[in-house]
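The structure's right below; bear with me while I get my questions together.
Heads up, one of the protein chains got dropped from this complex, but the rest are sitting where they should.
Chain lettering (A and B) follows the sequence in which the chains are written, and residue indices restart at 1 in each chain.
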Amino acid sequence: MRHLLSIADLNRADALSILDTAVELARISDAPVKKLPTLRGKTIVNLFFEDSTRTRISFEAAAKRLSADVINFSAKGSSVSKGESLKDTAQTLQAMGADAVIIRHSASGAAQWLADSHWIGGSVINAGDGTHEHPTQALLDAFTIRKHLGSTSGDLKGLHIAIVGDILHSRVARSNVLLLSLLGAEVTLVAPPTLLPMGVQTWPVKVSYDFDSVLPHVDAVMMLRVQQERMQDLFFPTAREYSHFFGLNRDRLSLMKKSSIIMHPGPMNRGLEITAECADSARSVIVEQVANGVSVRMAVLYLLLAGAQQEQGGLLA
Amino acid sequence: MTKYLLTGARLANNQQADVLISDGVIVGIGENISHPDATRASKIDVAGCKILPGLVDLHTHLREPGREDSETVHSASRAAAKGGFTAVSAMANTFPVADTAGVVEQVYRLGQSAGLVDVFPIGAVTQGIAGKALAELGAMAQSAARVRVFSDDGNCVFDPMVMRRALEYVKQFDGVIAQHAQEPTLTHGAQMNEGTISSILGLKGWPAVAEEAIIARDVLLVDHVKSRLHICHVTTAGGVEIIRWAKARGIEVTAEVTPHHLLLTDEMAKTYNPIFKVNPPLRTEADVMALREGLADGTIDIVATDHAPHPAEDKECEWQNAAFGMIGLETALSIVQKTMIDTALMTWETLAERMSTAPAKIGRYSAQGQGITLGSPAHVTVINPSQSWRVDRDLVSSRSRNTPFHGMELPGKIVATFFNGIPTVLDSRLVKAGNNG
Partner (left out) sequence: MSVALPAADISRALTRIAHEILERNEGATQITLLGIPTRGAHLAKRLAQIIATIEKVPLSEIAVGTLDITMHRDDLRLRAPRALMPTMIPPVGIESRHVILVDDVFFSGRTIRAALDALGEMGRPKSVQLAVLVDRGHRELPIRADFVGKNLPTAHSQSVKVHLTEIDGVDEVIIEDEVSA
């Protein structure tokens, strides 16, 4: 495996090996010296066509803990914003000898397009492409769920997870649906019909419009960011009505199982999809998701970049 | 040398017949032609081939004036000849828009000067194809270009009042409005067919209903005002159904389908390769089957290419930033053979009707589409149906390379094309560079 573009490219063993590797790397992150020599001499480029400070610094921290050299290439203020094409940018990075390109782009499929283009020889890691996928976010979510609710190894069989909100525009939701179901969890999407994609009935999920009826049964609830702009496109009437039906608040918190956890990929719209009380509650693992992101991304970088790559086969020899 | 005797082939109706062309006219058809020119003509052995009437495309983007980097009237004429066409219809969405007599005459003259096919300009329905005010339809009709087909293609004539007026107005010169059926508010920012695949890919969906709603509205409108309506590039099963219903009611509507919509589906978008990005979008397998059926039973009257050249930089990018469209002149006949003839859905005779006679009739191109008949202008296409070929984007005659069929093995090799009795293609090669080439 050379790239990480979509969860759909992983099989169960691949996904588990990333999570297992991340478990070990998380321990190293607790050590006094957090740096490993593993990717010494490798050059990793953060190619961000879209602002996302949290994802960028998470990848940057992961790469640096593995001793890779990191170049941040942000579209803002660079030649990209002056109309340079993805092709020219990619060829520039190739000429600089990038071993991996971590790409964040507003266009769905940009990561796959870059990987298939032959403009660059290194690995491509999708750090979020449009409304398509965000595989490392799903991996860190699965890591977090497993840590709290599952066994330390093994899959998520028997767990019930609700993903709530703007599924239609969410790359986090798409990656999570694929990964959580791959790992055996039962996934329920909760959203108004306007924010569910066409053909959602063909996805490996259940769908509900009734948040309250779902909450008592779930082990984890994953709240998605809802952008105010969606209101202009008539996806819901008002922010108030959205919060009323699909926001996580104190009353809904009381419906949840004692052992259940609250997740959010961030950044949060406090007061819209989640109240401060829920976000900061003891059940919230939102801050921990961020920390886990570094371990999971280290695992991905290690598995893709350490060692001679083989064209065929899974992640591990 | 202006006399040619094509020997050994069969006509579209499968009749074994030689065809004698003399001074631009078909003067002999049959075995052992006794016409005096038969002995003086240069003999071309086309045994095993089909002799078809020259193909007529009702929907071609020639890009000139304005985007000569992607195509010119001359380069498109070469591509058309190579694809077996003897007439193309130049869509109006150029820069400037073909919304005045001046622009349509310019395009018409460029076509004449290229001299490889008839180039019939299509006039814009509204000024600047902006959908607000009618263009000078009468002036374009009266110009040297004698425009009869009007279209805002690329944009939908969305305002129902504008559409109604346009349909009414063109009646005075027997014109037809060719509608690009796309409800704009339902397709804002749309990237591909809306369905299970767009949902997985995270590409904004283009619902079938956005096309069907406009088709439904316009067949009712044209029935009300008793004019002529042509639906460009139908892509959905629902659209076919509405047109079938309208025709059964006697409504004056014609429709076209593109070769790519007869073959490709939205599955292709999974590659995120913008070569498959096209307006209207590639639809589902079920839609493709309905389109084939509609073309076979005559619900869909014609095949039109929607040949849409784009420079490499407009396709070598992220899907959502790429241009819509694909070239199609040089592959059209092969794709139709593959999807309609080789599947036994349609005969060669019907193909000749759908790709020559009917489009010429819709466009009122009186010198085209008369079939292989005695005394007709010698617009002739010769195809070897049993010879296959591999599409190579580096070998196209179009100035652009954006074919979705690159690398594909297709049946049916065009052996020769005659335009007004002069060969433009012989031995599958362009023989005439054109007047200004």
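Some points to look at:
The working rule: a residue touches a chain if its C-beta (ideal position, glycine included) is under 8 Å from a C-beta of that chain, and two chains touch if they have at least 3 such contacts.
Source: prediction; values computed, not measured.
Within the whole complex, the absent chain has one touching residue among A:33, A:95, A:234 or A:282, and that is A:33. Take subunit A: the residues that touch the chain left off the picture are 17, 20-21, 24-25, 27-28, 31-33, 35-38, 66, 302-303, 306-310, 313, 315-317.
Throughout what follows, only the chains that are shown with their structure count from here on.
Per-chain Cα centroids separate subunit A from subunit B by 46 Å. Those residues of subunit A whose C-beta lies close enough to touch subunit B in the complex are 85-87, 105-110, 112-113, 116, 129-133, 171, 174, 197-200, 202-203. Looking at the complex, you find that subunit B touches subunit A at residues 191, 194-196, 198-205, 207, 271-273, 313, 316-321.
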